[in-house]
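Provided herewith is a single structure, encoded as structure tokens, for subsequent inquiry.
Every protein chain but one is kept in place in this view of the complex.
Order as written gives the chain letters A and B; numbering starts at 1 within each chain.
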Amino acid sequence: MPVEFRTGAWLRPLRGLAVVVSLLVSGVAIAESVPGPNAQSAMPAAEDAALEARVKAFAYNLRCLVCQNETIADSRAPLALDLREQVREQFAAGKSESEVRDFMVSRYGDFVLYSPPLKASTLVLWFGPALLLVAGGAWLAYRLRSRQREQAPQLSDEERERARALLKGSQPNSEESRT
Amino acid sequence: MIPELGHFALILALVLSLVQAIVPMVGAHRNRMALMAVGRPAAQGQLVFIVIAFVCLTWAFIESDFSVRLAATNSHTDTPLIYKITGVWGNHEGSLLLWAMSLSMWTVAVTVFSRNLPEAFMARVLGVLGWISAGFISFTLVTSNPFERLLPGAEQGRDLNPLLQDPGMIIHPPLLYMGYVGFSVAFAFAIAALLTGRLDAAWARWSRPWTIVAWVFLTAGIAVGSGWAYYELGWGGWWFWDPVENASFMPWLLGTALIHSLAVTEKRGAFRSWTVLLAIGTFSLSLLGTFLVRSGVITSVHAFATDPTRGLYILALLVLVIGVSLVLFAWRAPKLAGGGSFGLVSREASLLGNNVLLAVACAAVLLGTLYPLFLDALNMGKISVGAPYFEATFVPLMTPVVILMMIGPFVRWKGDDGGRIMRKLALTGLVSVVLGIAIAFAIGHVSVRTVLGLALAAWVVLGSMQLLRSRLAERPGVAGMVRLRGIPSAWWGMWLAHLGVGVFVIGVTMVGSLNADLDVKMSEGQTAELAGYTFTFRGATERAGPNYDAATAIVDVDRNGRQIATLTPEKRIYRAQRMPMTESSIDVGPFRDIYLSLGEQVESGAWVVSIHYRPFILWVWLGCVLMGLGGIFAACDRRYRRLAERTAPATAANAKQAG
Partner (left out) sequence: MKAKFLVPLALFVLLAGFLAYGLTLNPREVPSPLVDKPAPAFSLARLDQPDQRLDLEQMRGKVWLLNVWASWCVACRQEHPFLVELSRRDIVPIIGLNYKEVRGDGEIDARGMALDAETALAVQRARGWLQAHGDPYTWSVLDIDGRVGIDYGVYGVPETFLIDRNGVIRYKHIGPIHDAVFRDVLLPKIEELTRAG
């Protein structure tokens, strides 16, 4: 959950920058003369827009079971619509996110969660990247230390000759290939 | 008749690919010039026959020959011509043919542009490519024959999936395949070098431009695919961490590591076994991607219709190609020790660090993508791994990559003074952090991710400017233009690509922090507000497209009382498949996109309109364009061109540098 702040007076030195950036992003932060709702205003598609936003954010982390691989928020499959409705009703009834999550998992299993719960079987999944990073770091440290100790590169005469031959050897062949 | 001609041409191509696979290899082994020389004509002839096969298949689509099963299931007489043509690769069989054609084009490109390679080396490269080609063409012919007849022929076709009837389909698959398949060249060079035991600076210099060009194609392919998903799927997302997207992203990550590792091998002769392993790994991941998309082991929105025999065939191919090359690696690589020594603070060390991080990031994506399969195979339950997981693991892994990316170019080869680098970059780092926090406050969205993203972006942009300045300062007393022109193309490539990462990070951070969405019911004359814009619904009209019927809404967009755009989102019903599609309408701007899609019509006659505000989203793709341009500049560097010229002094100079 991002913490949102409004630019306050105590940030006066940053005001100039704020104006510039806000102009760039088309006036999100700076208050504007937004006309209030009137008779011509379109109705939000959902009766409770705030609830709808919560439902959407929540459904974004649920997987639609009938579709190949879509979130319940995006899918147009009938089951996804039903489940979105379930989420909406339960939120409206005051249920918490973890309660609704449990509701889904008890019916469809962990499969329905795009963010797998941390349990014995997912330890490797969640800690694998960190372990790999540590392993990679250790290998890197080992390589760097051994490299420092190594002698300056001394190509043997033979190797040097071979490299030269490899590059020079191309001439006659390339002549041939032109024909 | 024409489909049979195509089928026959493909069989001939298979024969030629086998000739290319075997004869030059034998020739190289026995040192017989005549046998080695067979490789080039075999490869070129093979391309001719694959192109004939491809044209024949395209013909069946254009002519709506529905006695060809593939055309009957993927085309329709009313389909617009361009989508009849792209329909050829909008399915498993045809896209496989495109795969084979890309491979053949790369092979012929190698025969044309690398004419100065030693004949024995070239013979082995062509042999390796021939084996891969034979594998894929036989896969096409045996399990997925695109020319299969339908008897009796269908009256009418079932049309191409409406999702694929889009300009994105014209360029996305060809670009992506050119990228995927292009890594086969780096792979073939690596295998040929392992076979001869000659993995030296010359080898790195030969394979580097090929790797970069393949990487440019892949970058472009992924970017176009993401842009396509953005405007086609109707809700303004641009990356979903779907297994198939990951399948294209993994070779990109490892390919990026490979490009950097090749730089060290080319300049300093170090990291040789690591570079070879990366070359094998990158192409292996391309093959793995092909397997994942076509075998059905993993569900994805993009997957082709699946069939277990196909899965088995590709898996066998995978095991052969990757298995044999890794055995070869285990056998030959131990002899590759050596290379130069370098200090803890050196260009080599920073590039190696970047390599390790990229490889770990790639492994994390692989782990997340395949973990559901692992658990299922071990009978430990079914789970889904999606965006929340990848966002939580990938961002922390890429952060040090981006930081290191701006330090590396300041550090000298072999060894440098850590204190010097620190003094040089401390101010830049400090200013970046301050800027990150300040901008986050200014846009009114302070979160760890926003601050981190903005600080990283500032770090890259400021670092790039500083890098350019210090590069120009290297030759004091020379006129500015001369100094600019004196910088090699490869350096510009590096600079642009790194700057592109910064631009990309700006886009990702801003759109992730400030996007806004609104769903409203609108009838004529009604207005809605979002992010300072006023949207006025002007009504909806019906319209008949070539193979669909559409309802088009007209929405005026105003800002501060001034009209800036009229958007026309559509809802289409494609007649043949009765499939509804939303066709979004976007006002693209440098600092924001206004994105409208049309939902259902509700009882009152009003329409549900989804309004999406996407700040800085263009920068996501602008960043990719800069990275791609960087690749092009790097590949065009004079030293590679000089390599292609056959002037004696240049080659000698190269040899001296290489030694």
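As a working rule, a residue touches a chain if its C-beta (ideal position, glycine included) is under 8 Å from a C-beta of that chain, and two chains touch if they have at least 3 such contacts.
Predicted model only: the values in this text are computed from it and were never measured.
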Self-check item: Selected from B:382, B:420, B:475 or B:543 as touching the chain missing from the view
Solution: B:382
Self-check item: Hidden partner chain, touching residue among B:370, B:425, B:467 or B:576
Solution: B:370
Self-check item: Of B:80, B:167 or B:296, the one touching the omitted chain in the full complex
Solution: B:296
Quiz item: With respect to the chain omitted from the figure, which of A:42, A:55 or A:83 is a touching residue?
Solution: A:83
Quiz item: At which residues does chain A meet the chain that is not included here?
Solution: 65-66, 68, 78-79, 82-83, 86, 105-109, 111
Practice problem: Identify the residues of chain B touching the omitted chain, counting contacts across the whole complex. | Solution: 273, 277, 280-281, 284, 291, 295-299, 308, 311-312, 315, 318-319, 322-323, 326-327, 329-331, 333-334, 370, 372-374, 376-377, 381-382, 603
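One rule holds in what follows: only the chains that are shown with their structure count from here on.
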Quiz item: Distance from the CA centroid of chain A to that of chain B, rounded to the nearest Å?
Solution: 18
Quiz item: Touching chain A in the complex: which residues of chain B?
Solution: 37, 40, 111, 115-119, 121-122, 198, 200-202, 233, 235, 237, 242-243, 268-270, 299-301, 303, 338-344, 348-349, 352-353, 356-357, 359-360, 363-364, 367-368, 371, 375, 380-389, 392-393, 397, 438-439, 441-447, 449-450, 510, 513-514, 516-523, 525-529, 531-535, 537, 559, 591-592, 599, 606, 608-609, 613, 615-616, 646, 648, 651-652, 654-655, 658-659
Quiz item: Which part of chain A faces chain B closely enough to touch in the complex?
Solution: 2-7, 11, 14, 17-18, 20-22, 24-29, 32, 34-35, 40-46, 49, 52, 56, 60-61, 63, 67-71, 74, 109-116, 121-122, 124-126, 128-129, 132-133, 136-137, 139-140, 143-144, 147-153, 155, 159-160, 162-164, 166-171, 173-178
